[in-house]
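Complex shown without one protein chain; remaining protein chains in place.
Should a chain be cited, it is by its letter among A and B, assigned in written order, with residues numbered from 1 in that chain.
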Amino acid sequence: MGRITDRIAALGLQLPPPLIIPDGADLPFAFAHRVGTRVLIAGHGPQGSDGTLVGPFGKVGTEVDISAARHAAGLTGLSMLASVQAEIGDLDRIVGWGRVFGMVNSAPGFHAQPEVINGFSEIIYRIFGTDIGRHVRSAIGVAELPWNLSVEIEGELLIDG
Amino acid sequence: MGRITDRIAALGLQLPPPLIIPDGADLPFAFAHRVGTRVLIAGHGPQGSDGTLVGPFGKVGTEVDISAARHAAGLTGLSMLASVQAEIGDLDRIVGWGRVFGMVNSAPGFHAQPEVINGFSEIIYRIFGTDIGRHVRSAIGVAELPWNLSVEIEGELLIDG
Partner (left out) sequence: MGRITDRIAALGLQLPPPLIIPDGADLPFAFAHRVGTRVLIAGHGPQGSDGTLVGPFGKVGTEVDISAARHAAGLTGLSMLASVQAEIGDLDRIVGWGRVFGMVNSAPGFHAQPEVINGFSEIIYRIFGTDIGRHVRSAIGVAELPWNLSVEIEGELLIDG
C-alpha cells in the first residue's frame, strides 16, 4: 500500500475494479496512457464496486438531480484513478494534476454543470490536497453520452520521471 | 509594462480584473495552471471590465447573433490571458500557443461555430502575431453552458523554461 492508496481508504473511498465492458460494446483504446511524464486519461464514467458502469442514467436537470450527478462525478474520479493505477502501478508517483474536462449530459436549460463536476474536484482535493490536486477544468453540457451516462470526465496528470 | 501588455493597450483592448464569481457558485479549480513549460487554461467565458461574466447569454443562432457571439469569443480570449498573467506574472514569457477548444452554446441547426470562435483567434493573432499566436482549434456546438454563457473556451500555451 502507498500513501495515496492509504489516503483513499482513510477517506472511506475505494477504487473500482477493472471496467466490466457493457454488453456489445467494443472499446479499442487505452483508459490511461503514459506519455513521458504525462498520463492521459480517457473519458470515464462512474463505476460501481462490481466494476460496471452505474447510474443514475439520463439527463441532469430532469431525469437526474444535481446531487446524484455530483456523486457520479466523484465516482468517475475514482474510476479514472483506478485506470491510472493500472497504467503506472503506484499512485504515489503522481506529482500533479493538469487538465480536467467534465461533460454533463444536460437537460435543456440546465446550467449547473460546474456544481456537478465539483463532485470530481472535491474528491481529487481530498485525496491529493490542493497542491498536487490543483487542476484546470471545463464543465460543459453535452447533448448525449455513451450508454446515457449522466457524466463523463477526461483529463491529464503528471508523474515523476 | 511588457511588450504584450503594451500591445494589448495599443490595440485598445484591456484585460479584465479577476473574475467576480457568480452568486452561489463554487469554482474549486485553477483558472490557469503552469505545468513545466505548458500553461493549461480552464474553460473561460467573456468578462466585462468590472470582472463579472457578461452576455449576451443564451443560444447562438436564435437568442444571440453571430457578431455578438464573436465579440464574446474575443472577450473570452482576454479573460484567458488575464488568468495566464495571474499564473505566470508576465505575458512576455509566452513563446507559443497550443490547443484551443471553442464551445458554442448552439441553437438547433446552427453550424457557424468556426465564425464565432474566429473572434478569439483574431484577438490572439492581433496580440501575438501569427507565429507565436499559431494554434490548433476545434469549434463545436454544445447543448448547454454554465450560466447560459454563449461561448466557453479552454486552451493551452507554452512559456519559456
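The working rule: a contact is a pair of C-beta atoms (placed from the backbone, for glycine too) under 8 Å apart; a residue touches a chain by one contact, two chains touch by 3 or more.
If you're wondering where the values come from, they're calculated on a predicted model, not measured in any experiment.
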| item | value |
| --- | --- |
| Hidden partner chain, touching residue among A:L13, A:A42 or A:I66 | A:A42 |
| Listed residues A:A32, A:V54 or A:A69, member touching the removed chain | A:A32 |
| Touching residues on chain B - with respect to the absent chain | 96, 98-101, 106, 108-115, 118, 121-122, 125, 134-143, 158 |
| For chain A, residues in touch with the removed chain | 25-33, 35, 40-43, 101, 103, 142-148, 152, 154, 156 |
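Convention: only the chains that are shown with their structure count from here on.
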| item | value |
| --- | --- |
| Separation of mean Cα positions, chain B and chain A [Å, integer] | 25 |
